[in-house]
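Not every chain of the complex is shown here; the ones you see sit where they belong.
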Amino acid sequence: MAKAFVFSLCLLLVFNGCLAARQSQLSPQNQCQLNQLQAREPDNRIQAEAGQIETWNFNQEDFQCAGVAASRITIQRNGLHLPSYSNAPQLIYIVQGRGVLGAVFSGCPETFEESQQSSQQGRQQEQEQERQQQQQGEQGRQQGQQEQQQERQGRQQGRQQQEEGRQQEQQQGQQGRPQQQQQFRQFDRHQKTRRIREGDVVAIPAGVAYWSYNDGDQELVAVNLFHVSSDHNQLDQNPRKFYLAGNPENEFNQQGQSQPRQQGEQGRPGQHQQPFGRPRQQEQQGSGNNVFSGFNTQLLAQALNVNEETARNLQGQNDNRNQIIRVRGNLDFVQPPRGRQEREHEERQQEQLQQERQQQGGQLMANGLEETFCSLRLKENIGNPERADIFSPRAGRISTLNSHNLPILRFLRLSAERGFFYRNGIYSPHWNVNAHSVVYVIRGNARVQVVNENGDAILDQEVQQGQLFIVPQNHGVIQQAGNQGFEYFAFKTEENAFINTLAGRTSFLRALPDEVLANAYQISREQARQLKYNRQETIALSSSQQRRAVV
Amino acid sequence: MAKAFVFSLCLLLVFNGCLAARQSQLSPQNQCQLNQLQAREPDNRIQAEAGQIETWNFNQEDFQCAGVAASRITIQRNGLHLPSYSNAPQLIYIVQGRGVLGAVFSGCPETFEESQQSSQQGRQQEQEQERQQQQQGEQGRQQGQQEQQQERQGRQQGRQQQEEGRQQEQQQGQQGRPQQQQQFRQFDRHQKTRRIREGDVVAIPAGVAYWSYNDGDQELVAVNLFHVSSDHNQLDQNPRKFYLAGNPENEFNQQGQSQPRQQGEQGRPGQHQQPFGRPRQQEQQGSGNNVFSGFNTQLLAQALNVNEETARNLQGQNDNRNQIIRVRGNLDFVQPPRGRQEREHEERQQEQLQQERQQQGGQLMANGLEETFCSLRLKENIGNPERADIFSPRAGRISTLNSHNLPILRFLRLSAERGFFYRNGIYSPHWNVNAHSVVYVIRGNARVQVVNENGDAILDQEVQQGQLFIVPQNHGVIQQAGNQGFEYFAFKTEENAFINTLAGRTSFLRALPDEVLANAYQISREQARQLKYNRQETIALSSSQQRRAVV
């Protein structure tokens, strides 16, 4: 019996020690044991005051192999997703709803009044503000109350002016605005915010903080892809979210891979599903989980030149709302008018950017922070059917997003694709030449098969709405939409990902001489010709067997 | 005895568990345990119907450290190496023979008639073909037989015209060709093929499929280097070959590192040497090993719009010819005229490419697939002695290939070198500054010494024809040709690999002040001067001890 004990202890040690070692080796650099892929729903959920964050377990072999992590964020009406940044560049696809997103670039100017109001007013405002700040500096805190009052009035007036429209503002002459008005202008000034809506793709570089707010009338749902194996991430392959406010739970704290919290929290081995609204032990400890929390409160207060009470608020102590909070009343800040104007504004910005970039010889970030990030376009809508790059009336349509239509993607080395296949429509069998593809099923269903280098189907599944699956680089894949059609969004881990089709007018087969086909496949030349010319569609293939002459 | 059992079981577990763990850590990112290098012949062989594929075990520490894999492919006369692609960019050196290579870029036009015949004819042809295809679409399959007959006649005629030469074609006026001729033109149309011959280097990007065919009168032998640790490979460090036809064996299935075949094949632990013509168990299982094999036959047939029988042929079921097959009769397809014209054609293409690239600011792939890959030059011959970049009449010559003479190498981040040293000629001791060097011995023999950072010779060997060895980055190396001379080809894992010599006119020693040498090596100033000036050759050093005044 003692021997048995020795033996099992031995076993235990071996499996504790070595298997742990093996587990952490599944990084893409080491080994991709892709014997079996699976389309999966998220397997971890964090409940917050005004929404929830669901994550896919990034320790799964397919995620490890592709070097990605993914999450789905649901923000309720009037919910604010607290500012955070990540160690990996990410693409966000807005599955549903409307809202506002603010990305913060330290050192960039707080442009949000100027860009929406007449520049003349903006200039006056700035001078005024400059003056006010000096007064504030000289007169100290006592003036605070009064200023705030002024500002509230100014804000109301400012909003009225906005609604009167831009035309009127431009009509106002240089000196047309009475001096008095300026005293009641709104005071708030901040960096650019961006409207987001269903179909938008937002690109966020590693280390860049962003927040978002649902000001629509339904839930705002977004799917995020983190490219953890990107060159921009110099830490390890674990996705890490750094929150700058609140007392958030770790979204990716799965399977004990991430560091255990320092205080007041036991490791939760094997517990993937977080209990919602669990008693937060941090509260008793008086320690939050955001970046401010780790600083000495006194030192932080000194650095910010505020009192320690405010510093403690930054540190998120006694905050149990988690990372998505409910805003008291409506969130009230300077916002751009929606729609056409915004689009024109962005187009102008983009033109300017491209001119700059041509002068720079295509070198992004070459001229420092100010000339690039501050004016960088971060989003593009690919939900509009008119925007389709590939369209087959009887099969479906595909829209692609790459560095040509969203230049920041060149820097991030990511691209994306959104597709809608009609019932039984077939996505031509193909392989991804230079990227992994991470596919999220927006709506509908499809039969998907993925094939490895040995000719084995490592994925053969009916994928459903809300699931996500990975098609590794170079692996063959075929997809056929189900009865409900198939609507998906695909993240690709290269700036201009492209595919090589195995059927259709641009397929591999078409590129080969007839006799090579005939010999390779042991078929007649007639059959070879059929292989080459029986399909006139390119990527979106209709399912009917009849020949068509559509070119 | 029971104790002994426990003990050995323990040991077993430890070595099974932990050593396996250690083994898979030898990726370049982790550790290079380069205590001993060795020049080796391939240690795995796959016999196919019309040739063989030999591979070097990529799990060896030196290969793992350098992040490369290598194979040698022998194609018999009239043999066709089936189309395949790899997860790693590769360089192919043609050691012997002649043939044709076709690289497939999905979406690129099928240009092979136009580029070899007059453009006027090509245009007419295209229109005709367009018309024929529409007819085909309208009239369906019945016409197939007839078309094929027409086409055969057209092909014969086409070949006659080719032999009449290009000049005559150009003399023919716009309308000079009778309408009747066009009906008998050859029909086949496919992507560019490239003639290959001894001394050619061909660059194939990751994920790009290619096939090759031996139409010469001797065996076609090629050595392939796969740069698996390239950024272009987002999978793991294992080389993977994806075949698009046939029922191939896994060329790199060594030491159980690759995934075992899903069906019908047991793991073959430790069995490096494949039995030739082994009974293929796939045949009984009815499952092939190419990419098509993994798709559902019915779905594949639907996608291709062919019958299921043809789809099954694509899947390579019941095919036991392996990856190199014997062509029935001669492989008959549109081919470019050989020699001077081809060269001129390519040069024109290259000029155009360079102009484009200058306009683009040197950004390859920046403008999408069509403008780059489709017109990209993939090969360059470095076998011609006249082409030598370094030549020493009494020692030997070296030709280099980098992104300047083959621009795609900038994109692939690879370069190459071919050298021929006369008997006793010395390759100056040197180190590779920015690349690993993987050297294949084409002919002859040499004494090679490689030195690590501790001053230890980790390779000291008489290398022979057919062997391959790795000189890791920064390691010192010296080579002296043997009695038969020394002819080699070196793959380098950086686009413009360069070396730093330790002897010769451009050596490290020459760059140092006399007194630094005198003090560092505890020698007199006179000796220091000798170190600097006793060798007037640069890299290829003659072995005689006499001083020479050649500068």
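Each chain gets a letter, A and B, in the order it is written, and its residues are counted from 1.
To be clear about the criterion, contacts are C-beta pairs under 8 Å (C-beta built on N, C-alpha and C of every residue); 3 or more make two chains touch, one makes a residue touch a chain.
These numbers were taken from a predicted model, which means no experiment stands behind them.
Complete-complex copy count for the single protein sequence, taken from this structure file and not limited to the 2 chains in place, is 3.
Just so we're on the same page, only the chains that are shown with their structure count from here on.
Once the centre of each chain is set as its mean CA position, subunit A and subunit B turn out to be 39 Å apart.
Per the touch definition, subunit B reaches subunit A in the complex via residues 2-3, 6, 9-10, 13-14, 17-18, 20-21, 24-25, 27, 29-30, 80, 82-83, 85-87, 102, 104-108, 110, 130, 133-134, 136-138, 140-141, 144-145, 147-148, 188, 190-191, 193, 205-209, 211, 213, 232-238, 240-246, 250, 258-259, 261-263, 287-296, 299-300, 302-306, 310, 313-316, 319, 325, 327-328, 331-334, 360-363, 365-366, 368-369.
Contact residues on subunit A toward subunit B in their complex (touch as defined above): 3, 6-7, 10-11, 14-15, 17-19, 21-22, 25, 28-35, 65-67, 229, 361-362, 403-404, 410, 426, 428-436, 447, 449-458, 460, 472-476, 478, 480, 493-494, 496, 498-503, 506-516, 519-523, 525-527, 529-531, 533-536, 541, 543, 545, 547-549, 551.
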